[in-house]
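Only a single protein chain was left out; the remaining protein chains are all shown in position.
Should a chain be cited, it is by its letter among A, B and C, assigned in written order, with residues numbered from 1 in that chain.
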Amino acid sequence: MNGHGRMKLPAPNALVGGTLIAILLATAGTGALWTPYDPLKLSFREKLVAPGALHWLGTDEFGRDVLSRLMAGAATSVWISILTVTLAVVMGTTIGLFSGYMRGWTDRIIMAFNDALLAFPGILLALGLLAVLGANKYGIIVALGIAYTPSVARVVRGTVLSLREREFIAASRVMGNGEGFTMLRHILPNCIAPLTVLATSMFGYVLLAESALSFLGLGVPPPAPTWGNMLAGSRPYIDQAVWLGIFPGLCISLTLLGINLLGDALRDKLDPRMRGAR
Amino acid sequence: MSTKAFSSEVGTGSREENASNKATAPLLDVADLTLKLGASGRTLVNAVSFQVFPGEIVGIVGESGSGKTLAARAVMGFIPPAVRLTGGTIRFEGQDVMAMSGKDLRAMRGSRVGMVFQEPMTSLNPSMLIGRQLDEGLELHRKLDSGQRKALVLDMLRRVGIRDPEGALESYPHQFSGGMRQRIMLASVMLLKPALLLADEPTTALDAVVQRDVMELMVELTQANDTAVLLISHDLGMVARYCSRIVVMCQGDVVEQGTAEDILARPQHPYTRKLLAAMPQRLPARFLPEGGTPIVAVRDLVVDYPGRQGFFRKSAPKRALHGVSIDVKPGEVVAVVGGSGSGKTTLGQSIAGLVRPAGGEILFNGKPIAKSDTAYWDYRLNCQMVFQDPYSSLDPRMTIQQLVGEPLRLVEAMSAAQKKARVAEVLTEVGLGDGFGQRYPHELSGGQRQRVAIARAIVRRPSFVIADEPVSALDVTVRAQVLELFDELQKKHGFSCLFISHDLGVVEQVADRVIVMHEGRIVEEGPRDAIFDDPQHDYTRKLLSAVPGLESTGDGGVRLFWRRGEGEASA
Amino acid sequence: MNRLLVSAFALALSAGALHAQTLTAVLNADIRSTNPGVNRDGNTDAVVQHMVEGLVGYAEDGSVGPLLAKSVDVSPDGKTYTFHLRKGVKFHNGATMSSADVLWSWNRYMDPKTDWRCRSDLDGRNGLKVVSATAPDTGTFVMEINEPNGLFLDTLARNDCGGTAVLHKDSVKADGSWDKPIGTGPFKLGEWKRGQSIELLAFDQYVSPKTDKRDGLIGLKRPLVKEARFMVIPDAATVKAGLLSGSLDLALVPESDVPDLKNAPNLALAIAPNPVRHGLIIQTRDPVMKNQALRQAIAAAIDFPELVANVSNGLGKPNNSPIYMTSKYFGEAEKQGFKYDPAAAKALLQKAGYKGEKITILANKRSSVPSFNTAVIAQAMMQAVGINAEIEVLEWATQLDRYNKGNYQMQAFSYSARFDPALGFEQISGPKDKQPRKIWEDPEALALIQKAMVVTDTAERQKIFDELHKRFIEQVPTIFTHNDLDIIAHNKRVTGVKPWASQLQLWEVSVAK
Partner (left out) sequence: MFRFALTRIAMALPTLLIVAVSVFVLIRLIPGDPAQLMLGDLATPASLADLRTRLGLDQSLPVQFGIWFGNVLHGDFGQSISSQQAVLPLILQRFLVSAQIVLVAVVLASLFAVPAGVIAAWRQDSALDIGLVGAATLLLSIPTFWLGLLLLLFFGLKLGWLPVVGYVSIADDWKAGLLYLVMPIMTLFLHEMGVVLRMARASTLEVLRLDYITHARAKGLSESAVLWRHAFKNAFGPTWTLIGLVLGNLLGGIAVVETVFTIPGLGRLLVDAIFARDYPVIQGCMLFVAFTYVLVNLVIDLCYPIFDPRVAAE
């Protein structure tokens, strides 16, 4: 009833999710340093070779080794996701704190913009920003980071507004603490738990969004591989070279599964409202 | 409302009736009931035995974690999935509940055994019409056509005092107040005239005045239908008032059971004595010097809450305080009592500066605080507050040391070392000396947290402390300890205190002076003894009549008495 | 797999089963209008040419010849053009075409309200100006221009100008707004279902400009089917399935579909290069790229046969010249392109003083052009000789904007068709200060191009073009890789299919029962 009986073993979702993410990080780490073949090396004699002894996961339309590209792509994808999430969290938290702190009309105006931004299709936003920032890895990071900022701002603002009703915030004011101090000392640290949960699931969304952007012809510029652009690039070869699409798709799905499971486990642990529900 | 006579001593009448019932077989016979938590094997209910005879009211008393709710719910066959039954039997009307088939259990539930819950906000289905919810049990258990059922339902709603029963059928639970919902709940259960009613803290969530009405109604209905009641409560006074027999539970064990009179007057087990001793009692009035400047004076305070902001228009603001004036003298404890919505909490919050008043002023040591920055900061540093909910008033991300030390941040006169020493000193004062400093609030019990909150309030050695229901969230015995600590500290440091509470017992114990509030106005104010012994205002009388008083008999037992009710002549 | 695709589609498309004597062709997008040279794109031009004709038109080799005119006389000063009209040419409504119709059409085009896209090329804003247009008699039409211009007729014939088609005045409504084309072409407009199909009906009274052979727009052009229909199908895979299932008769298909379609028993392929030129354009004003030796090094680093084979599925042939392979001016000189020589490339890099500066190639992923694949392969080849090449993939509109602003180092880019090589050169050349999109601003080359525009003599022009080509290969202002291919896949029951200038032509095409 009150949690005393829970086993010390981590929950199964944390275990499976953790394992998947550990494998991802290990792959990304390895891929950044070493791959079986050069992931960028074209080989016109080995175009679209099916998986076999030489190329375990086959080669693509330029004769590049799919396994090597997957490994290198893991590193790029993970790096992009981490930076994007960090950017969105930092910007969203700042806006959310500010909006929740100011309240009143400032809050309403900021949130109206926030909602408008949320109603924007990501592609239009990404396109506009990519055009301004340049279609490179960092352009993608900033574009996606900005696209995800409103959701973070919303969560943070919501948390701030509900924290403001808590008695320890009143206590801080009774002590004579200024609003700014209360914000940074008491409210910000208490936003960390919901932010952690959000950031975890966002990591997955970013991975997805990057793939979807690639799919629509934007995204990280090839030839540098990411799982997203590998998957997107496989579409014309779906009937000739199935492996081109299967493996990156599998990698994305498994990573997302790992993230979702880990996110569930984190939520169970950090979000007190959901704690009872498990 | 009740047919029972009000006497200054209660319970004797019903007790004699029940004595005759002992000859018949028990309606409910719980023997050696043992429940354990599945995974860890921790014992939650340990070999508990008790009996309930037809028509009698039996109380189970205990603090949180005593296993009282678990044991009672097991009677209906409700055992949470994580809990295992490892021994004992529950016999209801001679049948072993644990051995019943699902079908038999369901036939018993509702029809033979009914249940009333604590929280009227969540015990009725919010999305189902009242009529449907009442009808459901009848439809299931009685072979009646819909017209007959409707007649029964309407009759019952009328009996529980619902003004427009026809309308109520087509209403949803949220359209009723907490007290009304609890009446509907009772109606729903009593419609089927069960042989046994399980009542789990049925009035704890209600206002004092409403509490008594609902209890009286319950007793009346069950008596009329010859329904036995198993009343589960932490409130010994309430249990003693209505029950013929009492079962005292502590941490899964039944430590003592017997007639209400015996338990109250001649408690055998130390825990029972501790429970009784923990009940708030009046101490002799203190002598406080007359006259002098009040440390805090409030003049004509008016507080409005803004109306709901619509898109096209703003609804009119709601006035929470209608020009309230109070004085708190140095060293004095002034209690503010009142029901919910009386404005007592708003008063505390506006004095603490958390709510901006629409009018009036606050003077600290005779100086208006709004006039100058120095006066404001003088007041700010000298006025502290203890909140009701120790779970919400401590920042969960800070250690106890950080929490208690935080108010000192703004004290410029102290060095870091001095501050550290002060924190340690205060922690020792509140009884959290060793090793608590590095812990986080969630590692502490409710009582310990409230001690932290008190330590935080007094670390700056303030001259004025506002305590907003500081003990209402605590268990009985813990409440007594915290009150005692508070009293001690108040005497030691001599700070003045505004003590806000709905609990007259607590107020009687701590207050020098009492202010009674009702609907945003002060209706009566005076020294404690005058208010409690000779209330002048009707509302004060009504408040007092709703809670039983307790008097220590001197030998470890207590005597129960009712205070004067509304309109009753003073003795 | 193909069989399965076919069966699936046979099911889906059989609903629209075809009537005999109906020819079903494919457009990848709907036409913009039926108004020649006003609201148009490539598809619009291709469809409209079935219905209308101008005084002059293109021959198969890109030269201009008479169409509604029987002959054209140019005065010795090169300023007066006299068009002698063919006799007995009928409009779709049965009226006989006369010089009055030509004059009416011309005046309509020059009216700003018409919004003819080529007006600015003929009213003096871009230099050339038609000073007067008259119809001295029913069979003669005379135009006078401000200065001699070798490309005047070419401008009149241009596809994007709608061939300056001669229209009957009933083509417009009473208020002057466009109604429908009443022209002299081999087909009449049937029903146009927007977004779905355009129906063309054979014009029984049609008379071909030449009766001996097909020759672009000015040869044999008989309508051999009663009814022809262009279906709008944007998705290449749908087109492929439709061809395989037999529900579509002919369509332009991408190179990547060739392997699958080649083996289909019911299909045949007709392949021919067209004037579209693919390549890597270079910003010669860029601090890095302005180094000619570096540009030469890049050209030497690229193995063109390998690159072209890879981007065209083995169908294309390299052509480094700005002059397209099927042009009558594509001679021996033009066959001399860049030489693949990695060692020379490295030496040239040394000479250029190249120190690993980053060179960014812009590319887009449109499926209709080999931009992305060209960039990827070129990048790998450039890297192989030590050039620090990077790719930036842009969406087409952005890349085009960068092109128009001249803001890039290299782009994998394709130039649309220009039949006359002078225009082909003019397309890429000019002063960047005035038009930042221009590539080549060698003053001597510009003078040569100017000359080629005025000169009308074929041999003299050939010499100019040879010289231009040589300079181009020497200076490497851009690296052309190959010409685009028109690949028409058609059902074997259809005969007379001839790929030309990326346009499907349905005249002289017949369907066996």
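We take it that a contact is a pair of C-beta atoms (placed from the backbone, for glycine too) under 8 Å apart; a residue touches a chain by one contact, two chains touch by 3 or more.
Computed from a prediction, not measured in an experiment: that's the story for all the values here.
For the chain excluded from display, the touched partners among the shown chains of the whole complex are A, B, C. Of the candidate positions B:Glu93, B:Glu136, B:Asp327 or B:Glu361, contact with the unshown chain belongs to B:Glu136. Interface note for the absent chain: among B:Val58, B:Ala71, B:Ile90 or B:Met108, the touching residue is B:Met108. With the whole complex as reference, residues 1, 4-5, 7-9, 11-13, 15, 30, 32-33, 39, 41, 115, 117, 120, 125-126, 160, 194-195, 233-235, 237-238, 241, 395-398, 400-404, 413, 415-416, 427, 434-435, 437 of subunit C touch the missing chain. For subunit A, the residues in touch with the chain missing from this view are 12-13, 112-113, 115-116, 119-121, 123-125, 127-128, 131-132, 204, 208, 211-212, 215-217, 231, 234-235, 238-239, 242, 245, 249, 252-254, 256-257, 259-261, 264, 274, 276-278. Of the residues in subunit B, those that touch the hidden partner chain are 73, 76, 78, 81, 105-111, 113-115, 117-119, 122-128, 136-137, 140-141, 172, 174, 185, 188, 310-312.
As a convention for this text, only the chains that are shown with their structure count from here on.
For subunit C, the chain whose average C-alpha position is most distant is B. Averaged C-alpha coordinates put the centre of subunit A at 47 Å from the centre of subunit B. Centroids of subunit A and subunit C (each the mean of its C-alpha atoms) stand 46 Å apart.
Among the residues of subunit B, none is in touch with two or more other chains.
Among all residues of subunit C, none touch two or more other chains. Every residue of subunit A that touches subunit B in the complex is listed here, in rising order: 1, 4-7, 166-168, 170-177, 186, 189-190, 192.
The residues of subunit C lying in touch with subunit A in their complex are 1, 256, 306, 310, 364-365, 372, 376-377, 379-380, 391-395, 398. Those residues of subunit B lying in contact with subunit A across their complex are 37-40, 42, 80, 82-83, 349, 352-354, 377, 380-381, 383-385, 387-389, 392-397, 406-407, 409-410, 453, 456.
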